[in-house]
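The complex appears here without one of its protein chains, the remainder shown in place.
The letters A and B name the chains in turn, as written, and every chain counts its residues from 1.
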Amino acid sequence: MADMKVAAYICQGCGLGDRLDTAALAGVAKKEGKAALVREHEFLCNAEGVKMIRDDIANEAVTHVMIGACSRRAKTEAFGFTDVAVSRANLREGVIWCQPETDEARETTQEMAEDYIRMGCAEVKKMTLPEGNPAAVTERSVLVVGGGVSGMTAALEASKAGYKVVLVEKFGALGGWAAKLHKRSPGKSPYAEPQDTPVADMDAAIAADTNIKVYLNAITSKTAGSPGQFEIEISTESGSTTTEKVGAIIQATGFSLYDANNLPELGYGKSANVVDQAGLEALAKAANGGVIKRPSDGGEVKTVVFVQCAGQRDDTGKHLPYCSGSCCSTSVKQAMYFKDANPDIDTVVIYTDLRMPGNGEDFYRSGQNKGVTFTKGKVSSVEAAGNQCKVNFHDLILNDQTAIDNADLVVLATGQVPNSGVDIDTKLKADIAAAAGDNSLLEAYNASQAEGAVQPISVLNLTYRQGPDVPQLKYGFTDSHFICFPYETRRTGIYSAGPVRRPMDMVQAMEDATGAAMKAIQAVENAGLGRAAHPRSGDLSFPKVRLEGCTQCKRCTVECPFGAIDEDEKRFPVFNESRCRRCGTCMGACPVRVISFENYSIDTVGSQLKAVDVPDEFSEKPRILILACENDAYPALDMAAMNRNVYSAYVRIIPVRCLGSVNTIWINDALSSGYDGVMMMGCKHGDDYQCHFVKGSELASYRMSKIGDTLKQMGLEEERVATFEVAITDIERVPQLINDYAAKIQEIGMSPLKGF
Amino acid sequence: MTDVIATNQTILVVGGGISGMTAALEAAECGKNVVLVEKNPALGGRVSQLYRYFPKLCHPTCGLEINLRRLKQNPRIRVLTMAEVTAITGGEGDYSATVKLAPRYVNENCTACGECSKAVDAEVLDAFNYNLGKTKAAYLPHKMAYPQRYVLDPSIIGTADADKAKAACKYGAIDLDMKEETVQFKAGAVIWATGWKPYDAAKIQPYGYGRFSNVITSVEFERLADIHGPTKGKILRPSDGKEAKNIAFIQCAGSRDENHLRHCSRICCMASLKQTNYVREAYGDAGKSTIYYIDIRAIDRFEDFYQKVLKDPTVSFIKSKVAKVTQDEKSGDVILHGVNTEGYHRYATPHDLVVLAVGMEPSVTGANLPAEIVSDSSGFIEADPANHAFFGAGCASNPLDVNRAVQSATASALRAIQVVNRVARVEG
């Protein structure tokens, strides 16, 4: 690598030249920042300014560029140099726009700016240009686990884009749930009639597709590796085992119907004439368009009652609390089986809220038009009486406790339960607590694994340190928690699709599977280039570890939100770069600080906070370090400044990738070098967490809850370190938080550790 | 002259809301070249105008920040703002697009310093805030606007204000001679992600929108709750600026109605449930929300959110399609008339403010679609082989929530990639 040559550029535009002494800033960059080349420019982001920098890179062998101008979030096209390391000193949003434009404030404003120049220079010197993942391998095929409509769709769509697919199905034929259906709800205009399922067509298309290799009666008995280089062991029922190499994985393992045996009050198990939706499909398939027969005696069905939300939307804690989103439409379709065969059959749907969004409204209308009767009501019980049933319910419109006395058939719309494998989070939480010295959760977990207890069967059998399956969000569904990013996954290169991720109907499942196929081929391409996946997509840096310093404490391996780090036989961490999302949680976790990224490390941040000029105890100028999440808190600070919301001139802000990447050494260093306080601003954690790296802010708050002892040892008040949850909209709250905190520090007094 | 370099391996994405941005980003992060065309001066679309999302109550701008960061560092996406597609000719793998670019009067020299805005006097309606307030005629569309460049409203061109703006700009960013331009370029596939528009509530005559100032739409209510909105996040009613503590939410305002929109717009129930949280956030136990509904469509795990709101004592539910709204001229209160159909109870209930949960109309409706496109009875673009390599995405294809719109957009990116990969295989 060429010798490092740092150049610092200081912009005078946007009022920087008026509000700040830029010559003095240039002096700071030269003397303290040790920049070999320092230039001021009246308008750095215009073509001429940018050309000046480019020329210096080309002609002056500049390798490291520090730009003192606007926020790193602004003018990204102009300053997007990809061939040198770049740091930004935020003089505009970070200084002049958040400081009052008064003569009194001039001195502290200038001090702020000078510190940011020092910090920018210090940071850039510690950065190197990321070189990409040297271990990048590209296996461009995709594994699809589950051969239902979701899996078949994913396979066909990936193949259409030119990728090879390995499709593994547990049973002896493709089709899954859809293969059990007589017909499906309509997926196209005019949304009026049940349609044939796509199973036969898709089955034929897969058989004819040379890109797709199908394993039937098979499971994925072992999944090792990482995106671009997964190794899959496929075991078939016959006992044979094959290994396939794939680049990405789609889990489309679908759902099972909620067990209606849990609903004896609704007559299931007491009368053969009470069936679930699968039972009705079987009857309809047997009838094949003819008259559906009563199971108990083969008698003619004259009256059929559909009970919606059976064992769903349950607030007693006994059944499924959620809505399965597809059963209303299914019941309308099933009622049509009867009406289409014989319009004189009475079909009653008892519902509380009919949930058929979008063009489902047309299908609902079509059902009504065929004479299906819809009754808003709550079913309390179903009683069996001979070959008929009595359905007791409360008609909510007529406010009647009433009953349908002679139903020949009752169909319970039970919900979807995901086939998602092992819930790994209980174990993981126990491991995290154990790593912190609390073994109680782990003991409880081990007790639950006692012999004889029924355990869920793993789907993927991942060899990952954090467990054999993908993490579940809620109720066993493997969904993303992000509204904007439904394909966000905590296992890079592994995507869920269809009802295993969220209850859904066939139209949605096919759309979802197509999206998952998109993400899978993207994962393959990015892994090949050594690039990070979302949300730091394109990032070429990846964690480097000095194993010789590692104490095998396992914190990085258990805390990584993405399960990227395994352990070798000697319990040293094994980094799987293409699983890594570059959040830095491992770096924050490491007590011996052996983990770093090329462009983000203990040193890039540590050197910045040490570069700040901390005035002495008697200056009455405290210094407060703010470590702000770059995803939400930092933009909020920028926008507060755009609104000219003023905050204390004593703070120095360093953006971090995630609070999870904050290593306590930074806090120790800051406090021991005389800072009076440290504020950490991260995203909301808890159930509705907003951390883009899932666990980062939660882990940070967990770690910070333990910092009290350190503070005590240093003889400092515990208020000197504070953590805040900040949202991107907090443009008025954030300045207030800062000012309140500065006032509190003033109250506590200056740190006694200055000047040591 | 703006040049756009594109080939028939380029993917054209029309619409820069969350669906269009997602489609563009997913394709570009898979190594494809994309041209992203947005009608407004900034990306972000309708979700950037929301205060919070259901069910997490997180802020849409948080995801926008991530998407913008992805976009800023991805050289494969060419963004055209203030741009509208006027024609698409050709066929699958070989389209030719004509795009009209409206003049922004501000070039890329703009640093977003804001001096032009300070210099001009004229104010125009603030479109970002659904015209609930005004903004200077030289404006940044919103705080997270990308491109981060000001816009001069065409109404001031030729006036002294325009000259003042030009004089205030030290960076030569204001170009008053900018003219409308037309550019043409090639594309292998087209993703149409033009989103939705709120159904015109004035057409629902009995609800009095447009006649009664205290009847507003759900999208307008989002702006009232937002810190960047016209009331800086305070829920105040338009007639007198009084704190609106007792708020009625009318569901299916336009949706599920053959006189208006035939379809169910899917999101409105959840949106109103979410908005009851805004009332609680602002007024605590002193707030009061009433939801008038036909069916509460809190589908799948959104049910959790519904159950949570059901337990909130400040929120009540009335199963009723409201028949009529009147406004008391003196008090400004709005009175809802109708019948609670659960057991037949007639009501005439006063509220401080009425929020109409307006339905989703595809923005395709009324647009001059540049090709023969198969759409459903509501005007949403269908997935149909006859549409060739022209794919609907997000709310242009179906009334969808954000999550599902993004899934749809991701799927559409793959469909487009399938086409351009085929082209690439043929062309080598």
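By definition in this document, a contact is a pair of C-beta atoms (placed from the backbone, for glycine too) under 8 Å apart; a residue touches a chain by one contact, two chains touch by 3 or more.
The criterion applied here is as follows: contacts and distances are computed from a predicted model.
Asks: According to UniProt, what is the chain that's been left out of this complex called? Choose from "ABC transporter permease", "Acetyl-CoA acetyltransferase", "Methionine biosynthesis protein MetW" or "Heterodisulfide reductase subunit C".
Replies: Of "ABC transporter permease", "Acetyl-CoA acetyltransferase", "Methionine biosynthesis protein MetW" or "Heterodisulfide reductase subunit C", the absent chain's UniProt record names it "Heterodisulfide reductase subunit C".
Asks: For the chain left out of this view, which of A:Thr108, A:Thr128, A:Thr352 or A:Thr402 touches it?
Replies: From the options A:Thr108, A:Thr128, A:Thr352 or A:Thr402, the contact with the absent chain belongs to A:Thr402.
Asks: Taking the full complex into account, find the residue in A:Val6, A:Val86, A:Leu266 or A:Val348 that is in contact with the omitted chain.
Replies: A:Val348
Asks: Using the touch definition up top, pick the residue from B:Leu50, B:Cys169, B:Ile294 or B:Ile381 that touches the left-out chain.
Replies: For the chain that is not drawn, the touching residue is B:Ile294.
Asks: Check each of A:Thr197, A:Ser235, A:Thr253 or A:Thr303 against the chain that is not shown and name the one that touches it.
Replies: A:Thr303
Asks: Tell me, which residues in subunit B touch the chain that this view leaves out?
Replies: Output for subunit B: 206, 252, 256-260, 294, 319-324, 337-341, 344, 346.
Asks: On subunit A, what residues meet the omitted chain?
Replies: 303, 344, 346, 348, 354, 364-365, 368-369, 371, 373-376, 395, 397-398, 400, 402-406
The rule we apply is simple: only the chains that are shown with their structure count from here on.
Asks: So the centre of each chain is just the mean of its C-alpha atoms; given that, what is the distance between subunit A and subunit B in Å?
Replies: 24
Asks: List the residues on subunit B that touch subunit A in their complex, please.
Replies: Per the touch definition, subunit B meets subunit A at residues 18, 25-26, 29-31, 51, 53, 56-67, 69-70, 72-74, 108-109, 111-113, 143-144, 148, 170-172, 226-228, 232, 256, 262-266, 295-304, 307, 319, 341-344, 376-378, 380, 382-384, 398-400, 402-404, 406-408, 410-411, 413-415, 417-418, 421-422, 425.
Asks: Using the touch definition from the top, list the residues of subunit A that touch subunit B in their complex.
Replies: Listed in rising order, the residues of subunit A that touch subunit B are 13-15, 43, 45-46, 70, 73-77, 80, 157, 160-162, 188-191, 313, 315, 321-325, 353-362, 376, 396-399, 474-475, 477, 479, 481-487, 502-504, 508, 511-512, 514-515, 517-519, 521-522, 525-526, 534-535, 537-538, 631-632, 635, 639, 642-643, 683-684, 688, 690, 692, 727-729, 731-732.
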